[in-house]
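Only one protein chain is missing; all other protein chains are in place.
So, subunit A:
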Amino acid sequence: MAVIAEPVTAQARRSSLWIRAFESRNFLGAMFMVPAIAILILFLAYPLALGFWLGMTDTKIGGVGRFIGFQNFVSLSKDSVFWLSVFNTIFYTVFASIVKFAIGLYLALLLNERLPFKSMVRAIVLLPFVVPTVLSAIAFWWIYDSQFSIISWVLIKAGLLTHYIDFLGDPWNARWSVVLANIWRGVPFVAITLLAGLQTISPSLYEAANLDGATNMQRFRHITLPMLSPIIAVVMTFSVLMTFTDFQLIYTITRGGPINATHLMATLSFQRAITGGNLGEGAAISNAMIPFLVAAILLSFFGLQRSRWQQGGRD
C-alpha cells in the first residue's frame, strides 16, 4: 500500500504546486512580463551597457579593447572637432526646433479652421513625414548642389543673383542648409500632433470666451495656448530629442563637411567608430550626448509638467 501510495501523493503535490503557481496573480504577472523584459534587456539594456563599456575602452575594429577609464573623454575634451560638433548639434537643435514649433503650430491652427479641401491639405502636410528620410535628404542634396541647384538657377533666371550659391561649401551656408532640411522634415510631426491636441479643445470654450468678450488673439492667448501646453511639452520633448540625435540627413547631405562644419555628435561618433575604426572613442562621443538628452527631458518635464489644473481628484 505504502509503496504505491507514495508516488501518487508526490505527483499530486507537484501538480497542485504547479496549479497553485498558475493561480497566483504574482506568478502569472511575472510570467506575462518575461517576454517584454527579455526584449528590453536584449535590445535596449544590453546595447546601452555595451556602449557605456566601449566608451571606457580603447577598442578598435577587429581588436579586443583594454579598459582605460575616462581617457577617451579626457582626449575628447582637448579635441576641437568634438567641441565643434557639440556646438553644431546645439545650433542645429535649437534653431530647427524653434522654427519647427512655430511653423507646426501655425499649420495646426490653420488646419483646425474650416478650410476648403481640408483633408487634402492635411495629407499634403504629412508628405515630408512619409517620404523616407534618406530620399528627401538626397533631394535636398540636389537642391543644394553647387552646379545644379534649382534655387540658384531660379534666382539667376529671375535676375536676382549673378552667380550660384555655394550652399554646402561654405560652413555657415551648410549649417543653415541642413537646418532647413531638418525643418522641412520635422514640421509635419509637430503640426499633426498639435492639430490632434487642438481638436480636443471643446468648441464651447471658444464660444464662452467669445461671449466673455475675447478677441481672436485673446482666445489664442487665454484658451488655446494653456489648453495645448501639455501636448506642446510632449511634442517639443520628442522634437528636441529627434533633432539632437539626427544622423540620416547630415550623413546623406554633407557627411559632416565642409571641414566638419555640419558634423553633429551622432555623425562624428559614426565617423570615428565605424569609418575610423575607433569603436571606443565613437562610443565615448555617443555617451557624451546622454547628459544633453537627459537635460532636455528634465527641462520639459519640470518646465512644462502637468499643471495643477490637469490633475484630477478632490480635496
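Just so we're on the same page, a residue touches a chain if its C-beta (ideal position, glycine included) is under 8 Å from a C-beta of that chain, and two chains touch if they have at least 3 such contacts; residues count from 1.
In the analysis below, contacts and distances are computed from a predicted model.
Peer 1: Leaving aside the chains you can see, what is the UniProt protein name of the one that's missing? Options: "PaaI family thioesterase", "3-isopropylmalate dehydratase large subunit", "Probable glycine dehydrogenase (decarboxylating) subunit 1" or "Sn-glycerol-3-phosphate ABC transporter ATP-binding protein UgpC".
Peer 2: According to UniProt, the chain not displayed is called "Sn-glycerol-3-phosphate ABC transporter ATP-binding protein UgpC".
Peer 1: Among A:V86, A:V125 or A:I223, which one is in touch with the chain left out?
Peer 2: A:I223
Peer 1: Over the whole complex, note the residues of subunit A touching the chain we left out.
Peer 2: So the residues of subunit A touching the missing chain come out as 202, 204-205, 207-214, 218, 222-223, 226-227, 307-315.
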